[in-house]
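First comes the structure, then the notes that go with it.
Removed from the display is one protein chain of the complex; every other protein chain stays in position.
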Amino acid sequence: MSDFPWLTVMLLVPLAGAALVPVVGAALARQVGLVFSLVTLGVGVAVAAQYHASDGMQFTETYDWISAFGVHYALGVDGLGLLMVLLTAVLVPIVIAASWKDADEGEAGYGALDGNGQGGSAGFIAWTLALEALSLAVFLATDVFLFYIVFEATLIPAYFLIGGFGRAGRSAAAVKFLLFQLAGGLVLLGGVIGLYVVSAQQGAPSYLLSDLMSLDIGTTAGRVLFVTFFVAFAIKAPLFPVHTWLADTTEKATPGTSVLLVCVLDKIGTFGMLRFCLGIFPEASQWATPVVIALALVSIVYGALLAIGQDDLLRLIGLTSLSHFGFIVLGIFVFSSQGGTGAVLYMVNHGLGTAALFLLAGYAIKRRGTASIAAMGGQEKLTPVLAGLMLVAGLATLGLPGLSTFVSEFLVIISAFQYHWFVGAVAVTGIVLAAIYVLWMYQRTMTGPTPEALADPALPSSRDVSVREIAAVAPLVAALVFLGFYPTPLLDAANPYIGDLMSHVGVTDAPPDVTAPAAGHAEEAH
Amino acid sequence: MFLFTEGGHSIPVVDPLGTAGVFSLMWLVIALPLAGAAVLLLGGRRTDSWGHYLGTAMPIGSFAISVYMLLDLLGRDETERSVSQHLWDWVSVGDFRVGMDLLVDPLTILFLLLITGVGSLIHVYSIGYMSHDPRRRRFFGYLNLFVAAMLMLVMSENYLGLFLGWEGVGLASYLLIGFWQHKPSAAAAAKKAFVINRVGDIGMSLAIAMFFVTFGSTSFTVISQGAGEAGDGALTAIGLLLLLGACGKSAQVPLQAWLLDAMEGPTPVSALIHAATMVTAGVYLITRSNFIFELAPHAQTAVVVVGTVTLLWGAVIGCAKDDIKKALAGSTMSQIGYMVLAAGLGVYGYAFAIFHLLTHGFFKANMFLGAGSVMHGMDDDVDMRHYGALRKAMPVTFATFAMGYLAIIGFPGFSGFWSKDHIIEAALVESPIAGVCALLGAGVTGFYMTRLMLMTFFGEKRWLKDVHPHESPSVMTVPLMVLAALSVLGGVLFIGHWIVDWLSPVVGEAPEHALPIPALALTAITVVVVAAGVAVAWLLFGRRPVPATMPIDVSPVIKAARADLYGDAINEGLVVQPGRVLTSGVVGFDHSGADGLVRGGASVVAGAGQGLRKLQNGFVRSYALSVLSGVLIVIVTLAVVNL
């Protein structure tokens, strides 16, 4: 079965689902959507099972598309791609299960805070599946032009998801989102065209990643093109100062949409930095390091301070991601195995932790009918299970050891410290600020006296999480705990990838200052 | 294998044997309470009826294994008392490998026995103490989680695993301080404890980062063997960073402010976490890192300073508190100050720091549980001004508490006498100023503990209406009796210098040092100082009646002590307020600066559109004119370019 086009199938399944869901209508939309997303996950698991960690790019499919420009329909998966694909495939069924009827009109739920757009759940699920298909294509594309096409195409479902479902003001948020992303896309287009020019000058043009990685791009051209790619990815990620679409979007969109945006779509930014910035422009990446690291540090501290100052629960969670993306970018640009692997793990773990936090916040908001932190409080007494899950997700966000986020944050911090002690010292303040924003949020929403008006057990605020709601977030929480103690599955995928990337960039890890002599007993022990 | 300091004494390196026999069950010590926590917290209401029994059985099981391991260690040769177990690879990236590795050596085994032993007693006590609480099962779940994390902290063979336990106990402490989280004060205290500890974690994180950069590993084995070759600057920096971490966890100045608020938690929590075990983790950390501190004398000096300041700081606070738990918390802070001071004295002090840590674990847990028993009988009132004459109403509680009292003030023969006396002695030799402060602290300890005793158990009844003090059930008093016995007899560990010899394979053997005055004379001086403190307290609180309300018109010193020496005010002024201003500044900047630029760009575009649309005036002829002018411009341009 080695010739079986697994990756194309993985893209087609959710696409077919997206086409089918509007046809079957509202009654069956959720079930059909869930089945299609689970089948996608199944294909993803099948790919992972056949994946060989040390073999680099695998499952490649390459067909000429526009031969005059050297454009191909080319797919492939490596360690980074595999993790991102699995993250996407895991999160989409969870989002569908957690959102369930939220997008329906008249449903007493999150969406009821304001009327929803056309299509209800069917529309929501169809766009979600479309977004899944396109995001998977982004992570699988090994042709820069194909990447660019699907990179831009993800904006279409994202725009409709933000603008169609959520709270009042979502249209403006959707437009802001779209303009930011289109601006980034435009810059990227310039870079893509520039790549064609460079590649055409040296013989036959080709957009294949493997060809571009071995292309000899001049120093100046490389730096200019690097900047275009980096700007686009920085907007996507987002990094300070091009982050301001993030908070508005997560505040107005439904929590399900925010999960797709922040945990999947934004990862394209850091994914692109690793695969394209470092892959195609290794020299320019190192040239830009000081500036990028400065931006990452500012993002870490700035995002955390912003999160502390928020009153809207979803906005707060959105801004925590600014801080986290700062960590990811920092890990990428310190150029060491630990930093790179830490960044890749961070991308996965942030996806799991923040998704759980968004969805649980959505549950809480549905129960209280408000997203204002000041107006909540005392929820723990009414719904202890919800509060407990929320606490675990919050602790994951602040990087508590024993949860998977810690491993990645720790790797990034030590390698930042190795890069320069000052960088590590600034980054580490992020862990204190994270404790403040998470625990202060938890204190104000969950603890404290329960308002008198909510004492009636018949009110929706007193209903603890349902089986469906638990089933949606339990896999995330279980993964956070399991991978916190046993991150080896992630490391097995990330380590060879980062090893290859670092040798491609031409960086070797600095040895420790002291290499201790191996002593007697220690050798016997192992 | 040894490292050598400039002074010439040797520092043993960590060099464990592989597992064999009972030690292959090492992991079970942690796994049992962890499994208990998982069952109780995930099992939900189904486990309500039997959860507390399961929760109590788990640490008892760990205690049994620990005792078994102790017996095995006792039978071994001194050099073979260190055993490690590799469970699985935890984080392994490039050349950097961290395993989930456990280590049992003479230092760890003492902690194992303290944590599981005292922990088990406190679990038993809690069955009674929490019997009326509807969320008792969850309480036991959290307690088990704490025990598991604390065991991880002391059993890990590397700093990363230690950090895992370190944060785990922080989490359990957070959950348990905020156990009654419907009270805003409890929720705020829990968050405060966690956040201040996170400040300490900056030190821990950066210390681990330095281990990575300097040694490429976080394993005790590798680091201790390489420490001799590391630079002085790196070692000093690591020492100071570890001290910062220890300050957070052990409530040492300047990160002490959370401990008094932590008394919002149920009393068994205060006994287990905020007296006997978790807050002593800083002392463990410094003692465990002896191979760093012995080579970093500047860091050691800092440790001595922190310990000395804190032992006085806590003692002064303890003198002024009317809340029985807060008075005890001040005392805890002070006693840990003693331990940190001892640990800072290096090889002369490590063994005594651990010795005092153990005896303090016994008598302070005893007194906290006793205080809990008093509160149990007084309808959860904590104000000692509402107590008085309780010795008749609660004879068992009184008797056991008195044992703890005599132990902490250092009454000759009781456990605290042996442990504290040696710390003062070592301090006087190594660092006379700290020694004098420690001696002074002993006097203050005598004062505040006597005050607490007199206000609670002696004098007139000052009970509020409808309060009917009664003795607690035996499920609570039996643990008190056991702990009281340990408080009295804890000194047996010192028979024939046993504990010093026992720990020497881990912390090294101290060279002889000469006392300036005979040891017996020093002991006599200490006893006299303590007696003076006791006498002053008796004059103030024993001979005259205690007012039922707090006197307002008091000296500035007492006012300062009542306000925790303005620790909160300092934090508020130096950190919280500037932080608030910074946060609102950043939020404002993001709105008007970063996002303002974006919105500004949008309004420029919109404004330009508004202006330009005036050109679309609907008059065909003006369009024609603009077409014409366009044509003319093109023609002129072409003409000019052709020229």
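A few notes on this one:
Read from first to last, the chains carry the letters A and B; within each, the first residue is number 1.
The rule we apply is simple: a contact is a pair of C-beta atoms (placed from the backbone, for glycine too) under 8 Å apart; a residue touches a chain by one contact, two chains touch by 3 or more.
Operating definition for what follows: contacts and distances are computed from a predicted model.
Its record in UniProt calls the unshown chain "NADH-quinone oxidoreductase subunit K", which is the match among "Heme exporter protein C", "Carbohydrate ABC transporter membrane protein 1, CUT1 family", "NADH-quinone oxidoreductase subunit K" or "Cytochrome c oxidase subunit 3". All shown chains touched by the missing chain in the whole complex, by label: B. Note that of B:Ser49, B:Ser555 or B:Gln616, the residue touching the chain absent from this view is B:Gln616.
Touch with the chain that is not drawn comes from one residue among B:Leu464, B:Val492 or B:Leu625, which is B:Leu625. Although one chain is not displayed, subunit B still touches it through residues 613-614, 616-621, 624-625, 628.
In this section, only the chains that are shown with their structure count from here on.
Each chain gets one centre point, the mean of its Cα atoms, and the points for subunit A and subunit B are 36 Å apart. Residues of subunit B that touch subunit A in their complex: 1, 13, 15-18, 41, 44, 82, 84, 86, 88-96, 100, 160, 163-164, 166-168, 171, 174, 178, 181-184, 186-188, 190-191, 194-195, 198-199, 201-202, 205-206, 208-210, 212-217, 221-223, 225-227, 229-231, 234, 582-584, 586-587, 590, 594-595, 597-598, 602. Subunit A contributes residues 176, 179-180, 240-241, 243-244, 302, 305-306, 308-310, 336-338, 341-342, 378, 380-381, 385, 388, 395, 400-402, 406-407, 410-411, 413-414, 417-418, 424-425, 428-429, 431-432, 435-436, 439-440, 442-443, 446-450, 485-488, 491, 495, 498-499, 509-517, 519-522, 524-526 to its touches with subunit B in the complex.
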